[in-house]
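Yeah, one chain of the complex is gone here, protein chain that is, but the others are all in their spots.
Then we have chain A:
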Amino acid sequence: MLHALLISNGLQGLEKYYVSNEQVQYTTCLITKDFDPDLLPYDLLVVPNGSDHVAMLKIKDKVRAFLDAGRALVCCDGFFTAWVPGNQWVMDNSRRTQDVRYAPGTDRHHLLDNLDLDQLNFSHGMSGWWACGYIEAAPGADVLLADTWQRPIVVLDEVSTGGRMLLTASGPLADVTYAGQSDSALVALYRNFIHLLSTSSVPAHG
């Protein structure tokens, strides 16, 4: 059983997407003016879509220490402040969304297994719906998905810290089936990462 800390910005509906189950127990941390959570009791830090990256910047040293202790981070949002070790998300609107297509890259832990990439490429025939901008990935990090222009969109970083980070360019990840939504690619990727953390006896860095 993983113990995850879910950072909440007080947005409506978040609790429906991250529901405790047999693999992961979520504890929600609501951001307040005095936001300063103790991360070390947890295995996983989840920073979902719509998060407060001003607040996250305030605890960047804690996040670094948490990861260096071998723990894990999922950030599936536009992390516009510099709080994620080694990696930076950047907004960009210079490319047409209708030209966006994702292509798989290095996937040594099979995080893309059972993932229908077309579901991330198209929603009702529209492309460019899932992610925004791109990630300036750390050297040596695995780029799981890149866009049409070879820019990192999903990154697994096991080199910048002592832990693991799964990062998306603001593409939401969650098990939304608990909210009655369909089992889709963004669910599969999230579940595969949870499965990796749950079953891996080998910490990041091997």
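Side notes on the structure shown:
By our rule, a contact is a pair of C-beta atoms (placed from the backbone, for glycine too) under 8 Å apart; a residue touches a chain by one contact, two chains touch by 3 or more; residues count from 1.
In this text, contacts and distances are computed from a predicted model.
Between the names "Aldehyde dehydrogenase family protein", "ABC-type spermidine/putrescine transport system permease subunit I", "Monosaccharide ABC transporter membrane protein (CUT2 family)" or "ThuA-like domain-containing protein", the one given in UniProt for the chain missing from this structure view is "ThuA-like domain-containing protein".
Between the chain not shown and the residues A:65, A:90 or A:117, the one that touches is A:90. Interface note for the absent chain: among A:51, A:121, A:160 or A:192, the touching residue is A:51.
Of the residues in chain A, those that touch the hidden partner chain are 9-13, 30-33, 50-57, 77-82, 88-94, 97, 123-126, 128-129, 132, 136, 170.
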